[in-house]
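Coming up: chain A.
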Amino acid sequence: MTNIIIHTFLALLMPPLLLGVIAKTKAAFGGRVGAPFLQPYYDILRLLHKGSVFSTTTTWVFRAGPIVALATTAVAALLMPFGAHPAPISFSGDMILYAYLFALGRFFTMAAALDTGSSFEGMGSAREATYSCLAEPTLFFALITLSRLSGSYSLSQMLANVTPGAWLYAGASLLLLIGGMFIVLLVENCRIPFDDPNTHLELTMIHEVMVLDHSGPAFGIIQYAAALKLFVLGAFFIHLALPFATGNAYLDWGVFIASMLLLAVVIGVVESVMARLRLVRIPQLLVAATILAAFSTLLIIR
Partner candidate 1 sequence: MISLADQFLVLVLLINFISLGTSRLIFSIRAVAAQGVILGILPGLIHPFSWHLVGITAVIIAAKGFIIPLLLNRAVRSAEIKREVEPFLGYVPTLLLGALFTALSFGFAGKLPLAPEHQNYMFVPASIATLMSGFLILTTRRKAISQVIGYLVLENGIFIFGLLLAEAMPIMVEAGALLDLLVGTFVMGIVINHISREFSSLDTSRLTSLKEE
Partner candidate 2 sequence: MFAALIILPLIGAAVTWLIPYDRLRPKVFSLFALGHLGLTVQLLSNTPPPSAGGWFVLDALGKIVLLGTSVLFLFCAVYSIGYLYYRRERSNRILCVGMLVCLSAASMVTITHHLGLMWVALETTTISMAPLIYFNRNARSIEATWKYLLICSVGVALALIGLYFLAYATIVAKVEPSLLLDDLVRDAGKLSSGWVHAAFVFLLVGFGSKMGLAPLHSWKPDAYGEAPGLVGAMLAGGLVNLAFLALLRVYQLCLATKEITFFQNALVSMGLISMVFAAIFMARQADFKRMLAYSSVEHVGIMAVALGLGGKAIFGALFHILANSLSKGVMFLASGNIHRSYNSKNTSQVKGVLRRLPWSGALFLAGFIAITGSPPFAPFISEFTIISSAFIQGRVVVALIFIVSLAIIFIGMALTVLPMVMGEVPQESESTSYRDTVWTVGPPLGLLLLVFLLGVWIPEPLMSLLNEAAALLEVPR
Partner candidate 3 sequence: MYSFPQGFPDPAILAIIAALITGCAGIPGLFLRTAGAGQVIAVGMQMLAALLGIPAALALLFARATVTYTLNWGLPFGPCELAIDPLSAFFLLPVFAVGAAGSLFAVGYWPAAAHRSSERGLTFFFGLLTSSMALLVMARNGVFFLMTWEIMALSAYFLLVTEHEREDVRRAGILYLIATHTGSAALLVFFSLLVARTGSFLLPAAGSLSALPPMMMSVAVAALLGFGAKAGIMPLHVWLPSAHANAPSHVSAMMSGVMLKMGLYGIFRTLTFFHDPPLLWGAVLTVAGITSALAGIAFASAQHDLKRLLAYSSIENIGIITTALGVAMLGYSSHSHTLAYLGLAAALLHILNHSLFKPLLFLGSGVVIHATGTRDMNLMGGLGKRMPKAALLFLVGVVAICGIPPLNGFVSEFLLYLGLFSQLQGSSLAYIVLLAPALALVGGLAVISFTKLYGSVFLGTPRNSAAAHGHEAGATMLMPMGFFALCCVVIGLFPQFALGLISPALASFMPMATAAAGQSSEYMTILGRLSLLGILLLAASAAIALFWSLRLQRLPVLSAATWGCGYQRATARMQYVASSFSEIAISVFDGIIRQRSERPVLSGLFPRPARCVDLPSETVLERIITPAFTVAGSAFAFLRRLQHGQMHVYMIYIFATLFILMIWAH
């Protein structure tokens, strides 16, 4: 019970912190002091208190976008085990639901973008659609590998079964998997090198350009949803990368939080040291990720 409460709290409160950490890291690399860690919280709160502007061309679909995006991510968060602790809701096959929930959110975000009738937003949603479609198989290969490793069909168990022990006999495939999943993580959350959350050239944007017309609370919701998504996918990733469990419940929570922050730092580092890719390169990298994951699957099934 307590675990479920903690889980919920973390899911609700922690995500923006990651953004803060990433920003701080990048600032550090840039030799700046940077905004405080809690800056994202302030931003979201401020947005919630701002007025909003709606384009005259939009319909209710436009408003549904942020809502569904957040709702889906929130529900996905309920399926995702944090650290050694199983998820509040878990049943065999939940990983498929997990994957498809993001598709739902994406669908509505793209629809909302198209609803504005702006060519830029259309552009963004077209890119989003294609890239996420290419990212989809990678996630499934990962799920297959994990399911085979753990012999179970629910996220909590398959992720719980990735232990240092598992690394000993399935290291190769897990390594490939991590490569693939990290790329997916970056794509899905629109981080550099695939997308630049705070670029200012709409032509090169993917995700940000889709939400150009959202303002005020809506934009706040979107920001928060994005953070939550990063958090949930990140949780998935650290299960593979840092599968450490102490056995003590509270200690495990600590480990989890620590490793999430570490992940944030890593992402920050990547963003600082890498440049943004040209758009044409992105599909190739995605296919590469798929191939990595596929290899890991083949290694494990064989």
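Please note the rule applied: a contact is a pair of C-beta atoms (placed from the backbone, for glycine too) under 8 Å apart; a residue touches a chain by one contact, two chains touch by 3 or more; residues count from 1.
A word on the picks: all candidates are chains of the complex that A comes from, given by their letters.
No experiment lies behind these values; they were computed from the predicted model shown.
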Discussion item. For chain A in this complex, identify the touching candidate from 1, 2 or 3.
Written reply: 3
Worksheet item: Quick one: in the complex, what on chain A touches candidate 3?
Response: 48-61, 63, 66-68, 70-72, 74-75, 78, 89, 91-94, 96-97, 99-101, 103-104, 106-107, 110-111, 114-120, 122-123, 125-127, 129-130, 132-134, 136-137, 139-141, 143-144, 147-148, 151, 153, 202, 212-213, 216-218, 221, 283, 290, 294, 297, 301
